[in-house]
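What follows is a short report on a single structure.
What you see is the complex with one protein chain gone and the rest in place.
== subunit A ==
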Amino acid sequence: MRYLPISVIVLVFNFCVTLCEIPKDEYHEELFIKPLPHTYIYSYFQFTTLWDTPFHGRTFDHCHLFPHPLGELIARYDVKELHVSLTKGLWRHETWGYPVQEAPPGAEVWAWFKQGTSNIDNKWKELTGALSGLLCASLNFIDSYNSMSPQLSLRPFGIDNVKTPTNSSHLRYSTLPREIVCTENLTPWKKMLPCDSRRGLSALLNSDHIYNTVYHSLGLHFRPICMNKDCSVTGLELKQTVSLVYDLIITGRAETHWSIQRLFGSGIGSVCPLAVTSLIYIDVTSNQTGNIFQLNPKPLDTVISTRGGHSSTIAVYDMNQMGDGKLYNIEATYSKNRVYGINAPPVLFTSRYITGYGQEFGGIMTKIHNRHWQPIKILFLENIPWFVPVYLHTLKIVSNGREIKPLLKKYIPGKERVRPYYLELMIELPARSLTSVSLQFEYAFLKWQEYPPDANHGFYMGAAVITAMLPVARNYTSLPQDGSLILSSINATRESYYIRVTTEVLIISLPTPDFSMPYNVICLACTVVALAFGPLHNITTKR
């Protein structure tokens, strides 16, 4: 009995600690700017929330920095990993290299559900419906007829069970290539940031400036991660990303200088007080190869990052040490007019188009360039909507004039109004080669009410996705799989470098019926039927 008061005190104390535990989460803001060849400037914002917490159903009951609405969706639909991107414009790999986050034009969503989740198709439909509300995008149009479960191309980025890896039956992938992305998506997206758009780097995201770009992409990437080296502690990571490519000629005066203020419409103000790091990186590698520019103010730190045999120089600004609470600008001034030299394309890039003429038979042709001196194995994922019925026996892979066989082939034929055509190939691209993958299809004829209001505009066909592990990191900017921040990509040499390359979105102009004719057609066809019925009735009943 003597120890009772003490044990009560200990209990109460423990209880208090559990209740009043300070959430172990961090928020990081980063901006990466890279001048691209010609007059393009690439800027990539990444807002990362890291949360050191076990991942279970009640994790999101109390959120601190993590956006609560998103957390609710993740908990409710048993999502393990979620990737959403909303993109306008096409990333031009051949001239621009690889972006940090790859995204096809339009909307792209894919999610891994937790192992043991039942009724995944329903949950997927509800999840996309809820996401559509969260992001004000038409993700509610995602249904079984445009979703698939790729078996090879997509693997979980976050932690997975080593003994029983999550298989593709827990994965749903879908794209909406026709999706238009604009301010109504940006505003709710910004609302999920801890500092909203009032302070910190997110204050730079003014819709009247970021929609002047030739390419813009919003991203939302959630995954469970390891919090230490041996992965004994796990946590959650949410990356909210914005990729923008400005064409300086479009944004204003045809001059080569650029600055934060000119790109985003305002200077940088105060930092977000909730952020642990607020860093700006500017890739100044091109300073060594001709187009020399000066940064003003001078960077506090310049790092040389060597990665996969290629080094780049990066100027780093820490926003906590700049500005003294006032607005300030970072500008790049070129000493002379920019020289547009020959651009060295990256190792792997693609182009894609439709072949054939008329609206009866056509073909889809994808050309894949491999500029490496060694063969590269790639995964090729076709996502063909049901209204483009393809013939698998017409699949042809030709490399440098020689037909090659895929190492692996996965195919599920599509079904009208139910399921898209899914084709996944593993191909070994010969060294320094141009490989073309072609498929023949027939134009489908739809019911008149299935055509969109502007029927002759055509139907969109989602991008094909090429996945590879590159042996070199030339033009490579992505984060390593084990890193969460842009900072972690500095000097991150690994065995190979994961890339996803998405191709162009195609438009197919399907043959249309005459939309003004339903009554006439019904009447005429019925007349002909009556024409058959009348005399037959007459003949068979006449005595």
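Going forward, a contact is a pair of C-beta atoms (placed from the backbone, for glycine too) under 8 Å apart; a residue touches a chain by one contact, two chains touch by 3 or more; residues count from 1.
Here is the rule we go by: contacts and distances are computed from a predicted model.
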Listed names "Phosphatidylinositol glycan anchor biosynthesis class U protein", "Succinate dehydrogenase subunit C", "NEDD8-activating enzyme E1 regulatory subunit" or "Vacuolar fusion protein MON1 homolog", with the criterion being the UniProt name of the chain not displayed = "Phosphatidylinositol glycan anchor biosynthesis class U protein"
Tell me, which residues in subunit A touch the chain that this view leaves out?
-> 357-361, 389, 391-393, 409, 411-417, 421, 442, 444-449, 511-514, 517-518, 521-522, 524-525, 528-529, 531-533, 535-542
